[in-house]
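What you see is the complex with one protein chain gone and the rest in place.
The block that comes next holds chain A.
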């Protein structure tokens, strides 16, 4: 309740000072063609390939234990869906992650997917990513086909199952690769938060963990 009052007050403030909401333009995944430059400096425009159905983006941070825990799973998913028209990318949207740090992280966790540095955080904003690890599948038209967790191995922070029982990201990739609708298109990502440089959009989105 107090929290709501504070948010309401902040909202009022934002209304009074519209300049503050400058960076809070709504995420629009349709705007520009996708162009992703990986750590090796290679720029890809995956939709130039007519067989590309959608992009699978996984947001990560090098020091997030849950994001790191999933790297072996993500490597397997990358192999399984290598030629399925849904290329997988790892995205660092933390501006403090240097190319060197990202490269060391690639080596330590044996990451095989292309790794993209999103220092401007434009990719994260474009698809409205907030968590690491958060998996997002976005199609050619900018439609979000899947958003959420990789699987349900973590039930809550610090609370793991013995094994995952729902493999949501895998199932979403499989559906998109087959041209089927994703049965469970929104799940809750669990892990760390992407540290946005400016608290853009604070007025609109409550800072509470989002239910996507």
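Convention: contacts are C-beta pairs under 8 Å (C-beta built on N, C-alpha and C of every residue); 3 or more make two chains touch, one makes a residue touch a chain; residues count from 1.
Heads up, the rule we're going with is that contacts and distances are computed from a predicted model.
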Under which of the names "ABC transporter permease", "Cytochrome c domain-containing protein", "Phenylacetate-coenzyme A ligase" or "Rieske family ferredoxin" is the non-displayed chain listed in UniProt? "Cytochrome c domain-containing protein"
Which listed residue (A:52, A:71, A:93 or A:121) would be found touching the missing chain in the intact complex? A:71
Absent-chain contact - pick from A:143, A:161 or A:180: A:161
Where does chain A touch the missing chain, residue by residue? 2-3, 5-6, 9-10, 13, 17, 19-20, 63-65, 68-73, 96, 108-110, 155-163, 165, 192-193, 195, 207, 209
